[in-house]
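Heads up, one of the protein chains got dropped from this complex, but the rest are sitting where they should.
After this line comes chain A, so read on.
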Amino acid sequence: MTHTDWPLWEVFVRSRRGLSHTHAGSLHAPDAELALRNARDLYTRRGEGVSIWVVPSSAVTASSPDEKDPFFEPSADKPYRHPTFYEIPEGVQHL
């Protein structure tokens, strides 16, 4: 049996105008054009999308799961970045 070893692509679908593309899944295809066609057949059989991006999986750079605590730690200790941090007298409107 011949093995083709087609590269893997990540598929992003914009479900309708005004929304961003979101990750739908992945598939194998020999090139970008066929990846797009396969993505259309695989991820938009019921009108789920108006636009598709395909990206070679090998082109994605990811943060490591092992680093997740130190890597995201700086955002965890700054409650003053949230509007709920501030006390506003009752009755003050539009704030």
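As a working rule, contacts are C-beta pairs under 8 Å (C-beta built on N, C-alpha and C of every residue); 3 or more make two chains touch, one makes a residue touch a chain; residues count from 1.
In this section, contacts and distances are computed from a predicted model.
S.K.: Mind telling me which option in "Pyruvate dehydrogenase E1 component beta subunit", "Ring-1,2-phenylacetyl-CoA epoxidase subunit PaaA", "TRAP transporter small permease protein" or "NADH:ubiquinone oxidoreductase subunit NDUFA12" is what UniProt lists for the chain we can't see?
M.R.: So, among "Pyruvate dehydrogenase E1 component beta subunit", "Ring-1,2-phenylacetyl-CoA epoxidase subunit PaaA", "TRAP transporter small permease protein" or "NADH:ubiquinone oxidoreductase subunit NDUFA12", the name matching the hidden chain's UniProt entry is "Ring-1,2-phenylacetyl-CoA epoxidase subunit PaaA".
S.K.: With the missing chain put back, which residues of chain A would touch it? List them for me.
M.R.: 1-6, 8, 10, 21, 23, 25-28, 30-34, 36, 41-42, 45-46, 53-54, 57-67, 71
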